[in-house]
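These notes concern the structure reproduced below.
As you look at this complex, bear in mind that one protein chain is not there, while each of the others sits in place.
Chain naming follows the written order as A, B and C, and within any one chain the residues start at number 1.
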Amino acid sequence: MSKQEHSKKVYIKVWIWLLAITIAGFIVSPLGLPGWLHNLFIVIIALMKGGLIVAYFMHLKFERLSLIYSILLPLILIVALAVALLYEGTTRFL
Amino acid sequence: MKTSGRLDGLLFVLFFVIGVVVCIWYLVGHDPGFLPLASEHGGFIDSLFMATLIITGIVFILTHLLLVYFAFRYKGSGNGDKAFWYPDNKKLEIIWTVIPAVIIISLIVVGQVGWGKIFHTEPPDDAFVVEIVGEQFVWNIRYPGEDGEFGRTIPELISRANPIGLDPTDPASEDDIMLLNELRIPLDYPVLLKIRSKDVIHSVFLPNFRVKMDAVPGMTTTFSFTPTMEGEFDLVCAELCGLGHYRMRGYVVVQPMDELEEWLIEQREME
Amino acid sequence: MSSEQASLHVDIEHHKESFISKYIFSYDHKMIGKQYMITALIWALIGMGLSWVMRIQLAYPGQQIPIFETLLGRYAEGGILAPEYYIAMMTMHGTIMVFFVLTAGLVGTFGNFLIPLQIGARDMAFPLINMLSYWTFFLASVVMLLSFFVESGPAAAGWTAYPPLSALSSAIPGSGAGQSLWLLSIALFIVSSLFGSLNYIVTVLNLRTKGMTLGRMPLTVWAVFIAAILGLLAFPVLLAGAIMLLLDKHLATSFFIPAGLYVGDALLSYEGGSPILWQHIFWFFGHPEVYIVALPALGICSEVIATCARKPLFGYKAMIASLLAIAFLSFIVWGHHMFVSGMNPFLGSVFVLTTILIAVPSAVKVFNWLTTLWRGKIHYTPGMLFAMGLVSLFITGGLTGIFLGNAPIDIQLHDTYFVVAHFHFVMGAAALFGIFAGIYHWFPKMYGRMMSNMWGRIHFWLTFVGIYLIFFPMHFMGTTGVPRRYYAFTEFEYTMQYGGMNEFITIATLITGAAQVIFLVNFFGSMFFGKKAETNPWKAATLEWTTDDPMPGHGNWKGEIPTVYRGPHEYSTPDGKEDFILQTDSTGFGKMDKE
Partner (left out) sequence: MNHDAVLEQKKIMESEWGGGKAPFGVSWRKYMMWIFIVSDAFTFGAFLAAYGLFRVTSAGWPDTYEVFTAFPFIGVEAPMLFVAMMTFILICSSFTMALAVSASYKNDRTKALKFLGLTILGGSIFILCQVYEWYHIIHDGATMTSNPWGVPLFSATFFMITGFHGLHVLSGLILLTITALKVKRGFYERRGSYEGVEIVGLYWHFVDLVWVFVFTFFYLL
């Protein structure tokens, strides 16, 4: 474990970023953007936040590539379930 | 290690031969067991079934022939003499990956063409519409009547006398015809089943018509098909729905359109 | 010794052995594996008993069978099994067999017993969690057993527990307390399986001995490893579903229950849920579950075939690749259980494609097994017989899957006896044969004694023929359209024609079931009176046979863990002296490992 991965400076930077994009998420709502754009924006912000936490706080970014893949790739499967359910919900139900 | 296997090898061969003979004897006597076909799309399903049966039958016999032959032929003596060392052959493996893939993909393609015809084609506007509402353990059948429209149903109105909760204030409900367990449909004419359920999941299964669709509470599922044979057939429940699942019986009567229309008028008058 | 292994070794050395710590709350992976095995065998007897009850009812509907009343009490008053309890028996048969016999009996038994032995580890990575895994499973068993004794009877909505039937006690009595206990038991089982999976995956990745690359692991370890990954990812989804169903049942939420239901002369006050959602969630778990059961059986089969045919497993890499392909595909095929469930037909098309593609890796496996047998020197041990039987059953069950996976044919075959035949071949019987093959093959290592060869062979032939006699005729019933989960076939003329066949199947079931007594006697008898085993009775090449005794103590190897120099299935190699070379054989490598 090298010292760099756990440097305080990086954590503070990430923390500030997290706060900044969380606030950005709030500001966008009253702007009255079209629904899909608003949703897209919100989801991108969530992914960015998640990415920051996973990459720096959980320092996955500094782990071996094989570990990164073994953690992230399986998540595709649960996303597939969500996509199938949303598709099913919007096209067929009730 | 004493594991003589002459007998086991022989038994494998014997079992395979007897099994195949019995199977073929049975198949010749009974087809694969299909009930008489009574719908248009059913022909496609049956022939796809038969095609798959032939393909898989060949694969079954070939692989089992190899299995029992090897079992019979390559018996070890147990005194440590070596077998033929053969760990790998890329070419062979690619061949037997590609061949099944091609066969299988062609089956999928053919299947999807049929699937598209059954489910992705909209039924014609003048299709004969019947509603089937599953209930523990009967089928409520409803015809829209002369106006061609089903009356509104409201769950709060359901009672013994009004099994599906028909709303009497809706003008469309006046000429609706309600029947129990008796589904009459016209010969050679597209039929659209609108399937609902009052309580748990049922499944409308018409084995002669190769029709099956779940009756799911809270939503309306549909199945459209064209009957091609006159007569009386079974309406079966194919999804576990409770203790009476096995006796949730209905009848399907297929008759020419003009007879059916007369019968509908009679029913209307009787109500 | 690596640092990882060393810290584990310290833990083991400090672990004192009393009766309780050795046989009950044991940390030793071998004892935990045996505990799983014995528990699964007991469950198998219960599950089999339930299938006898069902078969007798189906063959002789409406007839008084006095023994039913003696055994089942109020569920069969006057010797006639009531329909609601027939369904309950069927539900419990499915649940018990899928979860408690096949999953626990294969992954639990062989995962625990074989992984550390075959990869060269002292024990699992987390012996404590391993112990907890078994005892959570035991608790799940107790809860499931309790549900037989509640007032309204055990769960009765099928092992798939489709709501609304499973959620509403007014729809069927079993959906009261019985179903709640069922859900609780399954939730416990999920926790147990999670503990197990974490252990298996981490152990396989981090605790392999020196030289044991992934490409040198025996196929059993590969298969259990992949099954553990499937369990890790599939079970939590069922947990989410089970929690939602419990909330529906006890807090009257309506996740799975739509508005306007009218059950038992009363309008229910649920609003807005979707029964199809449960089906999606259940089968997202349910299909991988099939492979959690099947893959270890296929792995065991591969290994036993290679060992007993005295040949290297043909296409070792392709076998692993096909396991991986099957595992991946199994997550994206769940919709094939729902072609006619009201699911969007377009989704149906997608699922047809992914489903039938599974046939390709499966075919590769079969061809590779056959080529392994080709020009082999087959030793007919009972384990080998069961492995070869598995190949046959896997072919039969796999081929019928091609019918069911093609959506248009499934319209006719869905929920008929064709399905029953299909999954009993490919998942039920094939996996069971995997268990038998594994037990016969590794019994000498488990108990230091040999099982009787002759009785093993008799057991095999009765079981193998019996399975075909029971399940093959069901295909014909299925094409005719005889629906499954029927209490009796007396209500329809076209189902009545199979009266004779049903009687035949029932008799076959009774005989095949009775034949399992041979196994039990052989198993328990050999445990105490069997011939003492050698360290390596089958002359196998894998690591577990290099332990100092036939029955290694906790820690597995007395001295250092051996280093591995070669692949797992080196049989009949041209340059070897004997017809097998142990993985640890360092002939020709000089003093490499002493560095």
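Here, contacts are C-beta pairs under 8 Å (C-beta built on N, C-alpha and C of every residue); 3 or more make two chains touch, one makes a residue touch a chain.
Because the structure is a prediction, the values reported are computed rather than measured.
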Study note, to complete from the structure: Result, missing-chain neighbours among shown chains, is A, C
Practice item. Based on the whole complex, identify which of C:Ala59, C:Leu232, C:Ala318 or C:Ile505 touches the chain you can't see. Key: C:Leu232
Exercise for review: Against the chain that's been left off, what residues of chain C make contact? List them.
Suggested key: 1-2, 4-5, 119-120, 125-126, 194, 197-198, 201-203, 205-214, 232-237, 239-241, 243-244, 247, 251-255, 269, 271-274, 277, 281, 284, 564-566, 575, 587-590, 592-593
Exercise for review: Could you please point out the chain A residues that touch the chain left off the display?
Suggested key: 1, 3, 6-8, 11-12, 14-15, 18-19, 22, 25-26, 29, 39, 42-43, 45-46, 49-50, 53-54, 56-58, 63-64, 66-67, 70-71, 74-75, 77-79, 81-82, 85-86, 88-90, 93-94
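In this text, only the chains that are shown with their structure count from here on.
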Revision key, fill the gap. In whole angstrom, the CA-centroid distance of chain B from chain C equals 28
Study note, to complete from the structure: Per the C-alpha centroid definition, the whole-Å distance linking chain A and chain C comes out as 37
**Study point:** For chain A, residues that touch 2 or more chains besides their own
**Key:** 92-93
Check your understanding: Can you list the residues of chain B that touch 2 or more other chains?
Key -> 218-219
Revision key, fill the gap. As the complex stands, chain C meets chain B at residues 82-84, 87, 157-158, 162, 164-165, 168, 171-172, 257-263, 265, 267, 273-276, 309-318, 340-342, 345-346, 348-349, 352-353, 356-357, 359-360, 363-364, 366-368, 370-371, 373-381, 384-385, 388, 391-392, 395-396, 399-400, 402-403, 406-409, 411-412, 414-416, 453, 457, 461, 464-465, 468, 472, 476-481, 483, 485-494, 537-539, 569, 571-574, 578-579
**Study point:** For the chain B and chain C complex, residues of the former touching the latter
**Key:** 1-5, 8-9, 11-12, 15, 19, 23, 26, 30, 32-35, 42, 44-45, 48-49, 52-53, 55-56, 59-60, 63-64, 66-67, 70-71, 74-78, 80-89, 92-93, 96-97, 100-101, 104, 107-108, 111-112, 114-116, 118-120, 135-136, 155-156, 158, 160, 165, 198-201, 203, 205, 207, 210-214, 216-219, 221, 234, 236-247, 249
Point to revise | For the chain A and chain C complex, residues of the former touching the latter | key: 74, 77-78, 80-81, 84-85, 87-88, 91-93
